[in-house]
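Structure provided below as structure tokens; questions to follow.
Complex shown without one protein chain; remaining protein chains in place.
So, chain A:
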């Protein structure tokens, strides 16, 4: 199965679209949002830190969901079918694909955090950096499953559109682009229950030197279970028809 993970990671990293949009976009957005109209001082520094977490989360979320688009393409190419006539079991194929997706979210997280540290001068103790990267990495699990579910369930064309839609929607409503404190009051409560928001909350808690809240972990666990069931259901359906 590790061979499969390695193969899929290689394939993703060779995808120029992935490198440009999956890694480049969050970095560019982070730089723009923290240089235009931002002064100096404590409030600016706070925004640079918060936005770094938001954009790293956005990049990770995009890479995680986007891996499902690759699955849909593989399905269309007959690659999933070809895998089914190798000794690799279907479970290993799905788990392997999930693992390879989880590896490919790392460049986006690393790139934004590096820009935060080197360009924007965000300073934290080493353990906070490590915890931030680690939690953002673990937190992508629900989104990977959502993307995989869409990939197994839908055609390549619709998966691309649906996954991009999911990503943008979850990012915006989750407050990854702009903090939800800026949202109208009626939207704030529902927004705080979305997976994107709780995902970023994992990161924000670290930058504030706190452990992630129990509620945040619980909400993410519910989303994980929900998207996980969806992915399993979608894979079973795909296996019947592929």
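Quick note on the criterion: a contact is a pair of C-beta atoms (placed from the backbone, for glycine too) under 8 Å apart; a residue touches a chain by one contact, two chains touch by 3 or more; residues count from 1.
FYI, contacts and distances are computed from a predicted model.
Asks: Could you tell me which of "ABC-type MDR transport system, ATPase component", "ATP synthase subunit b", "ABC transporter ATP-binding protein" or "Multicomponent Na+:H+ antiporter subunit C" is the UniProt name of the chain missing from the displayed complex?
Replies: The chain we cannot see is, by its UniProt record, "ABC transporter ATP-binding protein".
Asks: Which residue from A:89, A:208 or A:229 sits in contact with the chain not drawn here?
Replies: Checking each option in A:89, A:208 or A:229, the one touching the absent chain turns out to be A:89.
Asks: For a quick check of understanding: of A:81, A:123 or A:237, which residue touches the chain that isn't displayed?
Replies: Candidates A:81, A:123 or A:237; residue touching the omitted chain: A:81.
Asks: Name, in rising order, the residues on chain A that touch the hidden chain in the full complex.
Replies: 3-4, 7, 10-11, 14-15, 73-74, 77-79, 81-82, 84-89, 242
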